[in-house]
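Got a structure for you, questions after.
Note that this complex is displayed minus one protein chain, with the remaining chains in position.
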Amino acid sequence: MDPREFQFTFYGLMIVWLIITVYVLSLALRERRLRQELDRVKRMLEKS
Amino acid sequence: MYLRQIWTIAAKDLRSEMRTKEALNASVAFSMVILILFSFAFDQAEDLKGLLGGLLWLAYAFAGALVLNRSFARELQNDCLDALISSPAPPSAIFLGKALANFALLMAVELISLGVFAILYDVRLSGKLGLLSLVMLLATWGITVIGTTFSALTVNLTMRELMLPVLIYPFLIPVLMSAMILTTDLIAGVPIATNLVWLRVLVAFDIAFTAVTVLYIDVVLVG
Amino acid sequence: MSLALEVAGVYKFFGDFPALRDVSFKVAPGSVVALLGRNGAGKTTLLRIMAGLSQPSQGSVKVNGAEAREAGTRRRIGVLGHSISVYDELSAHENLTMFGSLYGLDDAGKRADAMLDRVGLGRVRDGLAREFSRGMRQRLAIGRAFLHDPELLLLDEPFTSLDDKAIAVLQTMLKEMRDRGRTVVMSTHQLREAMELSTHVTFIQRGEVAYDGERQDEMLKDTSWLYRTYGDN
Partner (left out) sequence: MRQTILFLLAAVFAGILLWNGATILDLPQQVTNVGAYKIIYFHVPAAFTAFTGFVTALVASILYLATGKLRYDAFAAGVTEVALAFATANLISGMIWARYAWGIWWTWDARLTSMLVCLLMYYGYVMLRQAITEPTQRARLSAFMSILGCINVAFVYQSIAWYRTQHPSPVLGFREGGGMGPGLETPMYWNWLAMLCLATILASVRMRQGEFATEIDSLRRQAHSH
């Protein structure tokens, strides 16, 4: 395989998984934000 | 009864628009500006003929958004939409009435712009007006249905003015594409017979989206 | 005798939050019902469902035995909400004629003229609503709600922002409706005005009916009696 072909194949495969990883990270971030939010609202409910 | 309700709502919208002419003036002015700006963009272009249809419909699509944005926003003042929905008029009649008014306004803007376009770009329209107006009627109804639907969909959002363009343009691609091809070819004098497929796309688009919206508009308007 | 209004087991959820929980009550023709409750108790939500502006998540609302969302039913209902719901760019007469023809009135123009006289706007019938004072616009809104001579009138906080003249007009017209055996449901904070007119009281607390019955004399004398007796705080 000539190096250019190998390079492009590699990039092509990487980008697919990179994008999915980024999405998974954004999911994890959102999970943390939601939990914080839930804590805050629960505390607000207890106070009132 | 149903037709009378549609007509009442359309007449109401047109009358209040004619009183202020806010949307109409803004829209016409905007489409003029676009037409003029295009002439700079394509100053060096050798083959302007192939771009004319696209140019015209881009101006229509951008200027049209101003009219469509106002459509349901008009009802927000004093919560008039509530009074309409609680009246015996079914939501689909409210929708069709407002769509009809938008259609008339858009056609008015388009006709004015078409005149200016023909002068600025030296387009001879005589003899082509019949087919061109058929294309304009079909494509404008498509723009109207999508625009009015999304105007209803976004009416309660704070970012209404920003959301509408983002939402409608991807939906308008089939309409605008067909209209651009048809218009360019009409101006160039290509016989319509070679482009029947695009007319069919327009008709199918109009029918499909009008039907789905009339079926489902209750979901949007009645909470 | 058929009921003017029957609310049966109505729930309304916003997400998971129940704004209304199993609300049921019946209203006989000729009653004037005061719908009471604190802010956020669900009065407006309930009125919107009765007016056909919103669908209940469960349960049903029947007017004269027919579903509230049917066009035939909505023709019998008049609605006056928080806002005036008239078009600023149209004249007083155009506003009423427009709504008249939506309600299918054949003599919409004539009825609009008569109604404008009743609410004291006959002289300015061709003036644009936007040029009116606040009180005039409110009277125009009252005229819009009464135009098609509704059998059931739904009012959301009618006395809160009205000026004196508009209150007088509204009170006269409500009394006249009551005398003709028409039904009125109104939600309100202004206990005194509401109590004087009403025959029945429905008290809503956190989306549930806490009291439903005839107006009692105690309620007239002491406006917070109801909240103290049937409320839980």
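Read from first to last, the chains carry the letters A, B and C; within each, the first residue is number 1.
As a convention for this text, a contact is a pair of C-beta atoms (placed from the backbone, for glycine too) under 8 Å apart; a residue touches a chain by one contact, two chains touch by 3 or more.
The structure displayed is predicted, hence computed values, not measured ones.
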Among the chains presented, those that the missing one touches: A, B, C
Identified contact with the non-displayed chain, of B:11, B:73 or B:167: B:167
Contacting the left-out chain in the complete assembly, out of B:16, B:31, B:113 or B:178: B:178
Residues of chain A in contact with the chain not shown: 1-2, 4-5, 8-9, 11-13, 15-16, 19-20, 23-24, 27, 30-31, 34, 37-38, 41-42, 44-45, 48
For chain C, residues in touch with the removed chain: 13-17, 19, 40-41, 57, 206-207
Residues from chain B at the interface with the omitted partner, ascending: 149, 153-154, 156-159, 163, 166-167, 169-171, 173-174, 177-178, 181, 197, 201, 204-205, 208-209, 212-213, 216, 219-220, 223
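In the analysis below, only the chains that are shown with their structure count from here on.
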Residues of chain A touching at least two other chains: none
Residues of chain B defined as touching chain C within the complex: 1, 4-5, 8-9, 11-12, 15-16, 19-20, 77-80, 82-90, 222-223
Complex interface listing, chain C residues touching chain B: 48, 51-55, 69, 71-72, 74-75, 77, 79, 81-90, 94, 98-99, 101-104, 128, 144
